[in-house]
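Excluded from the complex is one protein chain; the other protein chains are retained at their positions.
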Amino acid sequence: MENKHITIFHGPQHPGITGNMSIELDLIGETIQKATTHVGYLHRGFEKLIERRTVIQAFTIVCRICVPEPDPNEANFAMAVEELAGLEVTPRAQYIRVMVLELSRLAAQFLWMAGQSGSIGLYAVGQWAIADRDLILDLFEELTGARVYHMYIYPGGVRRDLPEGFLERVTTLLIYMKKRLKDYDDIFINNASFKNRAVGVGIISKEEAVANGYVGQVLRGCGIKADVRKDAPYLVYNELEFEVPTQTTGDVYARALVRRAEMDQSLHILDQVVRKMPEGKVMIKIPTHRKFKLPKDDTWVKVESARGEFAYYMAGDGSEKIRRMQVRGPSLVHAYTLLEDLLIGAELSDVALIMNSLGICPPEIER
Amino acid sequence: MFNEIKQRFATDDVEVKRNDLYKVRIKYSRLFELMHMLRDEYDYKTLNAITCTDWIEEGHFALTYMLTTEDRKYTFMIQTMINREDAQAKTLSHEYKQAQIMERDLHEMYGIDFPGNENLKELSLESWVHTPPLRREFDTLEFVTNHLIFREGREDNVDTKAETKRLRAEKKAQKSKDEEVKDGK
Amino acid sequence: MKWSVDLKGTLSPLSIITAFWLKPNTIAYPAVKKETAKGYRGFHTNFLADCIGCANCQDVCMNDAIDMIKTDKEYNSKNTSQCIPRIDYGRCCWCSLCTDVCPPNSLKLEDDYLNVTKHASDFLYMPKDKE
Partner (left out) sequence: MEHNGFLLEQKTLEGDLNSDTSHKNSVDFLMNWFRKRSIFVLAYGTGCGAIEMPPTFTSRYDAERLGIRGAATPRQADVIIVSGYCSYKTLRRIIRTYEQMSNPKYILALGSCTVNGGMYWDSYNTIKKLEDYLPVDMYVNGCMPRPESILEGFIALQKEIGEGKASSWKKYEENYEFYRKNQEAILGKKVEPSYDADWYLYDGGL
């Protein structure tokens, strides 16, 4: 019997999709002929809303740009504002920021692990990973007062000092995580069913990855040592010792291994941060929200999020409002140029697998 | 590198923003020449982003292209001004694959036309017929109040400044009245 | 796709069986309640003996969530406008900017956060008078 050419929508309501987006798939049999990404289901017009608000007011909205990992946004925003306004942050605040960023990276990797394992039906991993992520969220709740949207990294520092005994609790968590991550190796990373599904699927070539501006695990998975923390160190990352893990094959499994190795590196960084945490103030004096003015200038700042380089373009115009803020997250190019390319010739059952390995996060594509 | 740019493109507007971030302002007509030069001679191989800023007072859009070196260490911001009315820029989608989606985003948000880009469909908005939303003349609050209804029950909000003034005036009046009464005695 | 024999990869996931002996990490919510951390950003409280009705909180709120209203409660004599804030929890995002700018520090966030209701009009909230 001849296979019919059909078009189906993978999402937005679909368990195997990373958030609220959809992919239109042209299929013959189970093989994908053409994939078209559709986004916009989460478009809120952040860039317009930020133009309407003063700097201090806009600070609360930026963390909503990427839901699974809000802290890189806050850090980026704060760094851009500080650069434009010429503020210098205290060392303690910088160390606390690094700690928050690394904890959130760890949390995002756990969320990825749950999604990636769920995409091939290993649901036990998801149950564990989300529960372990919650332990990090508990720490966040203690530090910042909220579980997910922390609104903590503020232009000029961080909003609260560390609560008493917080560093000890971080250390306890680190010891637990170090032990726990081995279990994930056993049941997920080394799992034969994951390997057999993931090896050789969704291969990206090195040249393409460089030319098309892919970032994060996609780059590192095909052997390029690119990491903003090393290439253009921000905060105090140049005082900390860590490695950039890479793989060479460029497939889904390579990206999984890179992420797993990054979790180890995050633990290593956190270990150093806890030991090196300096004393001092966490907040410098900044003007009130009607008087906080940015000069007519622009800048481009970037941080390394759990999914790769996350960059902001910010332009001030001499008033207390931001003239323009453009978000350039990792997902925009990944979800269109990369995903549409990778899916051609792939099987329908691999769509969720490939998508999860790229770490696509829709709210940051359309903003 | 800066000297060469200054000489070849007759511009003084090159600044070092950070040790890894440079910026140059250039006329639109020389933009692509500069980009090709940076790409071929100085290893700025990746187009990282295209952004647009609306300077409505001066009547132009500032298009900024972010180019990154192959090792992702240095970023070059190339800024060019295009006319706000009937804005148009040449597409880069044939040289950089990712430019297609970035231009599509700008086309939707600012209404800039990129001739040569085959895929300028709507991206995140669905059947949008108003002004492109990120242009400065589009007032989002006005749009919302015209099209949508907020929840009722908050009409008893008091303007505190006016209220303070009123109370003060009242008090003053009361006081002077008291004094009058006193004096009258 | 071909299936290759991978003894380690096949056997190592079986270590999940050891999880039978682990203590469950479930918080059986309605029966067991986990305490929120100190400083959790929940509902607002407003200590009326301190509130001066300056509307700074209303000014800083980017969500337009705060109304200054008149009630029949007794106010502080320093309250120049004789108004106190009311929060619309259909707007609030618990960013606590309002508590940061409060000059007498009367507006605070408490750790209570539960409000489940059938009626959307219940979301207009008068902060509790609490220190």
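Going in written order, the chains are labelled A, B and C, and every chain counts its residues from 1.
Keep this in mind: a contact is a pair of C-beta atoms (placed from the backbone, for glycine too) under 8 Å apart; a residue touches a chain by one contact, two chains touch by 3 or more.
Keep in mind that this is a model prediction, so the values were computed, not measured.
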{"item": "Contacts of the hidden chain among displayed chains", "value": "A, B, C"}
{"item": "Positions on chain C contacted by the hidden chain, ascending", "value": "24-30, 33-34, 63-64, 88-94, 113-120, 122-123"}
{"item": "Footprint left on chain B by the chain that the document does not show", "value": "124-127, 130, 133, 138, 140-141, 143-144, 147-151"}
{"item": "Residues belonging to chain A that touch the chain removed from view", "value": "7, 9, 12-15, 19-20, 24, 40-45, 48-49, 52, 60-61, 64, 67-68, 111, 114, 126-128, 130-131, 133-134, 137, 147-149, 363"}
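The rule we apply is simple: only the chains that are shown with their structure count from here on.
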{"item": "Between chain A and chain C, centroid-to-centroid distance (C-alpha), Å", "value": "25"}
{"item": "Per-residue multi-chain contacts in chain B, two or more chains", "value": "none"}
{"item": "Touching residues on chain A, where the partner in the complex is chain C", "value": "53-54, 56-58, 60-61, 124, 131, 138, 141-142, 145-146, 149, 151, 159-160, 163, 183, 185-188, 190-193, 195-197, 200, 288-290"}
{"item": "Residues of chain C that touch chain A when the two form their complex", "value": "1, 3-4, 6, 8-10, 12-13, 15-16, 25, 36-41, 59-60, 62, 93-97, 100-101, 109"}
{"item": "Chain C-facing residues of chain B, complex", "value": "151, 153-154, 156-161, 163-164, 167-168"}
